[in-house]
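I am attaching a structure below and will ask some questions about it afterwards.
Every protein chain except one is present and positioned as in the full complex.
Chains: A, B and C, in written order; residue numbering restarts at 1 for each.
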Amino acid sequence: MTEKVSGPRLLEPQPANRGPEARPHRRLQLKSLGEVAALIALIVVFAALNPTSFLTPQNMRTILELASLPLVVGVGSTLVILTGSIDLSVEGVMGAGGMTFVLLTANSRGTADLGFWALPAALLVGMGLGLLIGLVHTALKVPSFIVSLGTWFIGLGIATLLYGDSGIPFLSDAALKSWPTRLTIGLPNAFLLAAVIVLAGIAVTRFTRLGRFAYAIGNNEEIARANGIPVGRYKVYIFVAAGACSAAAGILASLQLGQGSSTVGNGNLFTTIAAVVIGGTSLGGGRGGILRTAVGVLMLTVLNNGLILSGVSPNLQSAVSGAVLIAAVLAAAWPHRSRLRIVK
Amino acid sequence: ASQPIDKKDIVLVASVINTTNPYMASMIQGAQALSKKLGVPLQIVDSEGSSQTEISKIQAILAQGKKVALMVNTVASSDAPTIVNAVKAAGGYVSIWWNKPDDYEPWNVGNNFVAFQKYSGVQSGECTANALAKSLNGKGNIVALAGVQDSTTSQTRVAGLKEALKAYPNIHLLDTQPANWDPQQALQVTQSLLAKYGNQVNGVWSADDGMTVGSIQAVQNAGRINDVKFASDGLYPPEIKDMQDHMGNDAIVGETFHRGYMAAAIGLYTAYQAATGAIDPSKLPHEKRDSLFQLECVTPQNLSDYTKYDDPNYISSWMDSLIKDGPWNTPPTPLVAGGPEKLP
Amino acid sequence: MTNAPLAPATGLHTPALRLTNVVKSFGAVQAVRNVSLEVPRNEVVGLIGENGAGKSTLLKILTGLHQPDSGTIEAHGRRVNFRRPQDAVAAGIGVVHQEQSLLTNLSVAENIAMNALSSKDAATRYGIYRWSRLNREAAQVLARVGSSVDPRTTVGDLSFVDRQMVEIARALRVDEAVHASPLVILDEPTSVLERSETEILEREIRALKRIGSVLFVSHRLDEILRICDRVIVMRHGQVVADRRREEVTEDDLFRLMVGKEATARTRQKAAQNPAAPVIEVRGLGRRGSFKDISFSLSPGSCLAIVGAMGSGRESVSRALFGAEPFDSGTIEIAGKPARSWSIRRAVRSGLAYIPAERKVEGMVGGLSAAENLALAHPGPAAWGPFLKRREQAKGAAEWFERLDVRPRDPRLPLGSFSGGNQQKVVLAKWLSAKESKVLVLDHPLRGLDPGAAQTVNEQIRTAQSGGAAVVLLPDTLEEALEMGDQVLVMRDGEVTARFDLSTDSPTSLDLLEKMV
Partner (left out) sequence: MTDNAVLQPEPLSAAPPTPKGPTRPRRAGIWRSIGPLAVFVALLVLVAVLTPTFLTGGGLGILTVTAAPILLVALGQAMVLNVGSIDLSNAALVVFSAMVLAQTLGPLAAAAPLLTLALMTLIGAANGFLIAFGQIPSFALTLGTLGILQAASLEVSHATTVYATANTDLLAPLFGTALAGLPLAFWVGVVCAVLLWAALRFTRAGQGVTAVGLNESGALFSGLRTRWLKVAAFALSGLMSGLAGILVIAQAGAASSFGLGSDLLLPGITAAILGGTAITGGVTNPLNIVFGALTVGLVPIGATSVGINPQAQSLVYGLVIIVAVALTMGRKRAGVVK
């Protein structure tokens, strides 16, 4: 195939009528405003209920700090969900990553102190677990739901074995412990870190092959394959990325707590997936995005914080969260209702 | 009436709720130490926080036809009858720790259910409440972190707290929120509570020391560690260290002292003695079969009396005294009263 | 893609593509049995064959979607082995698949560039997109096929036809990806296109011939003879004929494909039936979609609705079937007014519907063909709430025989049948039920080979003589005039003309005039 054919333009460009349905690409989708409106509504309601405590700078900082873990986890989860898969391993990976980090940093057990290198080491543990999910899922065609469920327990097992029985490993460096809460430009570091990861995630989904292919795979895996996308390989990359996000969240959680614990991840899975769903990312894949997840995370965080502030009985808090979740998805779905709509 | 079992045939079994909580880790340590002292093999059961797992794992061990002397830290009160029945059917002996239905008494079941044992939750709550109130000079506002909502242990401790506070009309309990025994959740809940009440909060009471770790971190993050006092049940090594270091201007003002290793060893040894025929449960007074053990109130002033107990050498010699003095007379935690515990 | 060590020089007479003894089976189904063929350079080769003859399978082998069980493929004289779709693209093969294969949540530009994006390409650098370049290049390719779709539009927002143009544009892009003479493969690209778009495509294909070659699958024999230089006929997975265009007529091709003579396409118009109408529609309308649709059909008669893309005829047909709501007017089925109309009620009242999107709406691919047949009206295959699987299988076997569905095993999942055979089963689902009184058929012949089309038409007529009324959205105006007793012409949601063929005899041009 040596000859070069600088082919003539086959046809001169022709004006043709645009199809009636063709709509130009819009940058700001009106549809996504619903979730933002819901977030604002929540804020307004809680501000009205708690005039003195909700809209204070301290509480805003608290909310941002509380949001930082699910935000970090959410970036990875959203990527995975965009491909139509799911990652249930986050709590286990957070445990394994967090524990690795603590044990490789100056700590009360005096295990090892790699300084900065503890960070990449812990991230590698997360990425390794992500790699495990990705490989088993794509090579053996086991549903991601079950591989990641299994990996959750594997991660937890690793964390438990690392924890062993020689007492809680505490971080020795006070400056390190307080890093997540210290303010930079008025915002807690934990949130800034989360924000950076979220922005990086958004850039990935908008401007890189990895992100765009995630959407493509989620839209229709077979078509994506027919379009030449190495589906398996990209799925693996995405699970590795998600593993890194979970490990990063595990590190952040350990810093916030100032100690290693195999269960630092507790409660983050359902919060994150709920946030992804509330944000409007489709669990079927292909639709949604990281920005939406960020809005979803903020909604849930505001809700949890607001319920405590408003003095709702602890026994009822889960009911109120549940009802708000249902109301939010119902409200989001209502305008789109049609007799042919398929929702799983 | 059941026959005494030959020592050679006995297996000690300790069932714990998980293997990662420091209290549980200490229980395992105690069980191991006793097993070594007695020269009797030991098997650990990890309930993984699940009643069903706990029951079926215990049954799986019973099914091997071994004669067991069992100590169970039940996941839920309602597990006790099922476990006891299984042990009874297999001809083993069991002591239950911490949770059982109030009206389910060993003497109504028979010798195989040797004893139920716990530390008083009310006493724990009162002890720490008093310390907290005194450190605030009888005036101030506190918040409380409870454990899992349906936990009797947590509920009795909170009841004790509220009872003790009656003596301090100027101490106000602003809020009680559950943090599920989880340090991470305690951190988050405390953050929200600090945001809600701001500088009003003078003290944080927790139902256990794990949650204190989280709340201390939150208060440190808020930069108020010098203004807020803490009290909780458990006194774990990191807290001993914080107290010794006078962290936050002696921020930790009260703790109760008891140790998982003592609980596990007392429970196991009681069951073991019944198994070997060294004691006849049916001849024991009720208070020795439904028992509350001595709980010590620790303050920064008497802290030095308690630091020795975490020395591994001490644990070994404590086992000697347990074997010498029997389960009900070993200092520092002798039997104090019969159960069931009454709420004030 | 691996190159054989003895790669011959690319001589003038080396064909663009040569297949030798290619075999491919799926389990016991031999989809392609020992096929050898050539596509010479700078020629358009037509590939025809009955439904299920193995055409699509062959093309999927050529584009790296399937691996052949045995046989060799040479592109430009070199032995190739396509393991992945990219390998085919790298060898200069572009394809428009029979089923649309666009990623509907991505933009037009990305779809067009997708094959290239997945390998190293100028539109990305270090895995990072260069949107402006992507959009610019896409716009250029789109212009070649005469489409002015904005490259930044999300494909999901495009009409069916626009999407097809995007597919074609994407296939044409291969000549930019490899600077060699490309081979473009088109699997029934015209079956979803209207006349005018087909013409654009034809021109494009002729132009393409100057720089490369084209392998073109279609069931429209007239089109094949118009466009192609040679015609290859497949039957039962084998090549049974390879002729130059000049050597054959439409009838020859038909015989080669189907193995029997084409029957004369004549039709006895239904005699004016005095019986009460089975369906009567008055003033049906839906805001923003269509308005004031009225007609009445007596048993055995057929209404053809024609109109260009966007005329609203599809919405009308869906509203009849309860799949879309209507906000004014009434529908009466056998004298009974349709209240709170839904698909369920429509089916219960005896409506049958063949949707244009067969795979999604017409069938449940994962269920067996037999189960699909009995899904709407199980008839003897059910006893109260229970299923009688044996009856189900028996009924299915009969219909498979009658419609000549292949492979002849109704227990296979319907999804594994070829498009034409699926369509036969979908039709049988409704025809097998005595409940069906009104058939609403949206392009029922789409994708059918001429033989199958004939079978289907015969079945429709049988149903008509059994008293069923038909509402037909035909593929072509000729079909409308042939099948219809009445013809409605629609434009922009309104009826612009109405012909009663027992009294009027309009020509296609008359209809066309009212459409645009």
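To be clear about the criterion, a contact is a pair of C-beta atoms (placed from the backbone, for glycine too) under 8 Å apart; a residue touches a chain by one contact, two chains touch by 3 or more.
Quick caveat: nothing in here was measured; it's all calculated off a predicted structure.
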Touch partners, limited to displayed chains, of the chain removed from view: A, B, C
Absent-chain contact - pick from C:Ile211, C:Ala334 or C:Ala376: C:Ala376
Residue among A:Val240, A:Val277 or A:Ile308 that touches the chain left out of view: A:Val277
Residue among B:Ser95, B:Gln155 or B:Thr330 that touches the chain left out of view: B:Gln155
Selected residue (touches chain absent from view) among A:Gly34, A:Gly164 or A:Gly267: A:Gly164
Candidate in contact with the missing chain, chosen from C:Arg136, C:Arg210, C:Arg244 or C:Arg287: C:Arg244
Absent chain, residues of subunit A that touch it: 84-86, 92, 136-137, 140-147, 149-158, 160-161, 163-165, 221-222, 270, 273-274, 277-278, 282-283, 285, 315-326, 329-330, 332-334, 336-337, 340-344
Touch list for subunit C against the chain that is not drawn: 18, 27-30, 33, 36-38, 40, 230, 233, 235-244, 256, 259-260, 321, 323, 343-344, 346-348, 353, 355, 360-367, 371, 375-376, 378, 382, 385-387, 389, 406-409, 411-412, 429
Touching residues (missing chain, whole complex) on subunit B: 19, 43-46, 48-53, 55-57, 59-65, 75-79, 81-82, 101, 148-152, 155
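By definition in this document, only the chains that are shown with their structure count from here on.
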Arrangement of touching chains [line / ring / star / complete / other]: line
Which two chains share the largest set of C-beta contact pairs: A-C
Per-chain CA centroid nearest to the all-protein CA mean: A
Centre-of-Cα separation between subunit C and subunit B, whole angstrom: 72
Subunit A and subunit B, separation of their C-alpha mean positions in angstrom: 37
Between subunit C and subunit A, distance of the C-alpha-averaged centres to the nearest whole Å: 41
Touching two or more other chains - residues of subunit B: none
Contacts with 2+ other chains: residues of subunit C: none
Contacting residues of subunit B [partner subunit A, same complex]: 19-20, 22, 25, 28-29, 146, 149, 175-178, 182-185, 187-189, 191-198, 213-214, 217, 220-222, 236-238
Of all residues in subunit C, those that touch subunit A in their complex: 10, 63, 65, 76, 78, 84-86, 89, 91-92, 97, 101-107, 110-111, 114-115, 117-119, 124, 127-129, 131, 140, 143-150, 152-154, 157-159, 161-162, 172, 175, 178-181, 200, 203-204, 207-208, 210-212, 309-310, 322-325, 342-343
Subunit B-touching residues of subunit A, taken from the complex the two chains share: 50, 53, 56, 58-59, 62-63, 65-66, 108, 159-160, 163, 165, 167-168, 170, 177-178, 180-181, 253, 256-259, 261-264, 266-267, 304-305, 308-309, 311, 314-315
